[in-house]
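Omission of a single protein chain aside, the complex is shown with its protein chains in their original locations.
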Amino acid sequence: MSATPARSGADALLQFADELQQQSSSAEAPSVGPELHLVTFALDREEFGIPIGQVREVTRVTEITRVPQARRHVRGVTNLRGRILAVVEIRSRMGLSPAEITPRSRVVVVGIHDRTLGILVDGVSQVVKLPVSTVAPAPEEVLSASADYITGVARWNSRLIILLDLEKLLLLPD
Amino acid sequence: MPNTFLVVDDSKLHHQMYKVVFSRGALAGNTVYYAMNGREGYDRLAAHPELTLVFLDLNMPEMNGLEVLERRRSEKLHLHVPIVLVTTESTAADEARGRAAGAWDYLRKPFQPADVERLVSRALAHAASRSA
Partner (left out) sequence: MTTEENAFGELIQDYIVECLPLAEQVGDAFVQLERRWQEGDAGDELLAPLKGRLHTIKGNSAMMGLDSPQSVAHALEDVCALLHADPARRNDEAAALLIRGSGLLIELVRTAVQKPNPRPAAQFVKVVRTFLDRRRSGRGATKRTGLLLERRRTDRPSPEQVAEAGDSSSSVVRVDFRRLDAMLEVLGEGMIEQAAVAELYRGLARKMGVTNELADLDRALTSLQKTLKRLEGIVMETRLLPVSAVFDRFPRLVRELAQARQKRVQVVTSGGDIPLDKAVLDRLSEPLVHLITNSVVHGIESADERGRGGKPAEGTLGLRASSESGRVVIRLSDDGRGLDDSKILAKARSLGLEIPADTAQLHSLIFLPGFSTADRVSSLAGRGIGLDVVANTVHELGGTIEVESRPGRGVTFTLNLPLTLAILRSLIVEVDRERYAVPLSHVAATVRNEVDMIHQVNQKGVALWRGDLIHVSDGGALLGTGSASSFRRFYVVISMGNRRRGILVDRLIGHQDIVVKSLDPTLGRPEVISGTTILGDGKVACILDTARILDQRMSA
């Protein structure tokens, strides 16, 4: 499918996606019921989702100033309308190489507890609403490869959206 | 052969409510086990792989419903047994989290006997389709 470098986590995910598509004859019809409201974004060719409630805004990338001796995975700080925002490189946090900033890159400004910070992403796809019933636990191989910040996957309209737990993702090691 | 169910809830009143539900109509005649807290509930689950359906209250002290689900997931205990998470309120995000932890469905309070009956039918149908 995608030409990403071999990573057991990603390969396992793609395989799982294939399996899910084959299991299309599920006993239950998708319920209308409660829905998840997500902002999705891309890292390499994978699509990730976070709850819209945590997203304050999405902006283009303006200059990011490096901060000497900052924690690992913090790319630096940037000026967001007069406020200083720390920008986290979640690619490196997830074991990918640091982002090359392109016109498609974005900073997703998120709020967790009382902190506001930005995460650098390769491109923002869209805001989606999907039925909660499309959520399933992430498969074993994905979990062990990627630690506990993946809370599950949502299969929807032939897309596979990997759900992230921002708290666990951004709980940075020193 | 009667089906078996498990109720995990720290409220004695709820145990009695489930007893009322399982004493009448289509649900009468089944075996129901009761546990007072998450730990006890987990032990009961371990002892009964034949359970048709588990009703697991979310809000319990010490070990809550979500924690029971997560422990089950990490220890891979009887993953075939469907577990319904019972709660007074939950946002879509809470529900997603419960499902990601392995909840088969949700039951919102207040519920009526009919809601329980519906879940039981679905659970039986689900079991039937899997073994088919």
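We call the chains A and B, going by the order they appear; numbering starts again at 1 in every chain.
FYI, a contact is a pair of C-beta atoms (placed from the backbone, for glycine too) under 8 Å apart; a residue touches a chain by one contact, two chains touch by 3 or more.
Fair warning: this is a prediction, and the values are worked out from it, not measured in the lab.
Note that the absent chain touches A, B when the full complex is taken as a whole. Considering the full assembly, A:Ala86 is the residue among A:Ala86, A:Leu120 or A:Ile150 that touches the omitted chain.
For chain A, the residues touching the chain absent from view are 62-63, 65-71, 74, 76-79, 82, 84-86, 88, 115, 117, 170, 172, 174.
Taking the whole complex into account, chain B touches the unshown chain at residues 10-14, 16-17, 20-21, 59, 61, 88, 109-113.
One rule holds for everything that comes next: only the chains that are shown with their structure count from here on.
Mean C-alpha positions place chain A and chain B at a centre distance of 32 Å. Contact residues of chain B toward chain A in the complex are 73, 92-93, 95-97, 99-102, 122, 125-126, 129. Residue ranges on chain A touching chain B, taken from their complex, read 27-28, 34-37, 51, 53, 132-133, 135-138, 151-152, 163.
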